[in-house]
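Here the complex is missing a single protein chain, while all its other protein chains stay put.
Note that the chains take the letters A and B in the order they are written out, and that residue 1 is the start of every chain.
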Amino acid sequence: MQESGAFTPQFATSAITGILWLIPVAPMVASGVIALLKQPRRKLAAGLAIGSLSISLLLSLVAFCHVVAGWAHGSVIREFVNFTWFRFGSSTVDLGWVLDPLASIMLVMVSFVGLLIFIYSVGYMAHDENFTRFFCFLSLFAGAMLGVVISNSLLLLFMCWEIVGLTSYLLIGFWYQKPSAAAAAKKAFVTTRVGDVFFLLGIVWLFSQTGTLLFYNHGVGSLEGLALVNLLSQHAGLGLSAAGAIGLLIFAGAVGKSGQLPLHVWLPDAMEGPTPVSALIHAATMVAAGVYLVARVYPLMQIGAAPGGTTTALTVVTWVGASTAVFAALIAVAQNDIKRILAYSTISQLGYMMAGLGLGGVAVGMFHLITHAFFKALLFLGAGSVIHGCHEEQDIRRMGGLKSDMPLTFVTYAIGMLALCGFPIFFSGFWSKDGILEAAQHWDLSKGPFYLLVFGALLTAFYMTRQVCYVFFGHWRGHGSAHESPKVMTLPLAILAFFAIALGVIGTPAWPWFHAFLSNRAASFDLHGFAEPGLGLLMLGSSCVVFAGLGLGWWLYGNKSPKPEAPDALEKSAPWLWKPLRDRLYIDEFYGVTVIAFYGWWARVADWLDRRVWGGIVAVIAWLFGLWARLNRFLDVDWVDGGFDKTCEEISSGGGLLSRVEGGRVQNYLRILAAAVVALVAILLWSSRP
Amino acid sequence: MTGVTMGINSPLAGYLLVAALLFAIGLAGALVRRNAILVLIGIELMLNAANLNLIAFWRYGPHPEALTGMMFAIFSIAVAAAEAAVGLGLVIAIHRHTDTTDLDKMNRMKG
Partner (left out) sequence: MNLVFYLLAALTIGGGLAAVLLKHLVHCALATTVAFAGLAMLFLQLDAQFAGFAQILVYIGAVAILIVFAILLTRGSELPKDGVFSRSWFVGLVIAAGVFAVLGWAVLESMRALPQQTAVPAVTVHDIGIALVGRYVLPLEIVALLLTAATIGAVIVAMHEKERPR
């Protein structure tokens, strides 16, 4: 195993690992420079953003090739560079980055999809006056996301995680003058924050138990043997070891960021942001960060499992993922906003990824993540092209017949839609989803997830068909006329469509390259891979499910284009089902009644406390001081001053009395004099008598 | 009062009594009369009474050849004359200013 030690000038690792830090830093630096530019310098801003991400892509490809080369030679590549950030007491806080197969795949995907979306945005945001600000935030996001990918320290990952959340907030609320956009940004931030609290608890617990937050550090990292055994031995209640509990806490952070069941409410509202934002952040990358995080700390969740069995933590992950998948798919059936359907679809697919991680391991979940990134980005960019072409219309009931008006968009969108549904053989989505279904089928604990996921696949096909029928088939129901989008927007669509098909190749059972790459096994092209028992049946079964969904959708919606005000076909036949689905199964209202109502009540209590109780105490103290001041003044004026004045008056009148002695009449003086002499002489004579 | 019953057999006593009486009369004049000049007259009478006392004691004293009493009396006369001059000058000056010699009216030194 090639490893590197502390951050010293001589590298025992490869050169690429040494400069791996450039990958996230280049876009961040570009973001900083763009922030200092003035608004009209659009070309420079776009150029800086695209240029820096190109550098990142280049370096990511070099790293990927390096890791693949290592894998081909049979050695396992996990290179890392760690350095100390600061010390406190006898412990240190270390940061670092790591390059291994998981990271290298993710790096390439994020930078490639990101670059395509950057190029697309140049065309999409061309009429927006805040063009420069958009690219500044986009670059910052790209840098932070790449930082999450290569981070070797849970702390560094958390820091980049938070920056990702910040940029998501900034970009959702990009058009902040719209109250709905500002509210959506706030909702996203607060909801993911709830998950982040548990994440932080997990981090602190991990640090306290293992003394380090590094993943890999010559055997003493928190994901390596010693620490894991230590964590496994401690019990945390509910049948969980400390490792599992920490893993679940970290999973809670992923629940928030990836929109799993209780904390999914922000994702549909996040569609208020511009479409490239939805494509990049809320389809391909940021929401995938949660899945990536679970994949990263997978050893924590897996330790203690018997061979072929599973742990409590992974069971929780599986059930959360499976239920989310079905839940979101149900709601997507009854939505009318083109982006909202895709948002719920994303939530559903994220559920699939989580279930895949829980059921089949890192490779299964990550494969679906990679394929989903491409075709979901494709779908969102295609939706953006449609919105752009329909003059900012987003309601699918006012679209229709676009397959002739926007042919290129239609073809690429159709490819993406089929990949998402899992149309057999040709599309990558089929292989990745089947991988998950296969793992679910072989799960010992329960067959529940399997049936849920199959039902989800049916629903996925159904609602995507509905959407495509509404948008591209039938006749035009909007105002004005639709037009195709410029090349700068359609070119990325084509590239993504290509990958939506081609990526399937690396994950088929005949040549499971992806799985082998991630699990450090060898892979070879062997058609006998198809001959696994039950596999053929499964592939046939899932294909039937997909066809059934497609057929049902076509039968209900087909080439018909009902008027925008007319009720939906499903609504007509099953209104009792339609209404709750359209109202998103009342989750938001539930939160409003419980959490938000409680918070409002609590805020009122705090306000009352502040104004009445603390304010009252302050007022009482102030009144006491006033009283004291008045008392002092009374003492001072009435007693001290008054006493003094009175004394002076008495002295004055006494002086007046005394001054009568000085009458000014000489004869009186003489009289007194004589009388005194008489008295004196008399006394003297009397006393001297013999 | 034994001397009175025995008769005043000492000539000195007689002179002394006369002097005392004259002194008292002079004092009464100074204290009772209104006019400032009469106050001065009273003062002169008092001084004269004192002179009489001095001369009487000189005459009947132990050592008349020392001339003490006589000297004292002579100087007293001289000083009294000077004092009378100045005092009367003052009275005249006051009269010029206030047009009165009434002592009752002279209370500008009132405090």
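By definition in this document, contacts are C-beta pairs under 8 Å (C-beta built on N, C-alpha and C of every residue); 3 or more make two chains touch, one makes a residue touch a chain.
Only a predicted model underlies this, so the values are computations on that prediction, with no experimental measurement involved.
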- Item | For chain B, the residues touching the chain missing from this view | 1-4, 6, 8-18, 20-35, 37-38, 40-42, 44-45, 48, 51-52, 55-56, 58-60, 64-65, 67, 70-71, 73-75, 77-86, 88-93, 95-96, 101-104
- On chain A, what residues meet the omitted chain? 667, 671, 674-675, 677-678, 681-682, 685, 689
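Quick note on the criterion: only the chains that are shown with their structure count from here on.
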- Task: Quick one: report the Å distance separating chain A from chain B, using the average Cα coordinate of each chain.
- Result: 127
- Query: How about chain A: which of its residues touch chain B in the complex?
  - Reply: 659, 661-667, 670-671, 674
- Task: Could you please specify the touching residues of chain B with respect to chain A in the complex?
- Result: 27, 30-31, 39, 103-104, 106-111
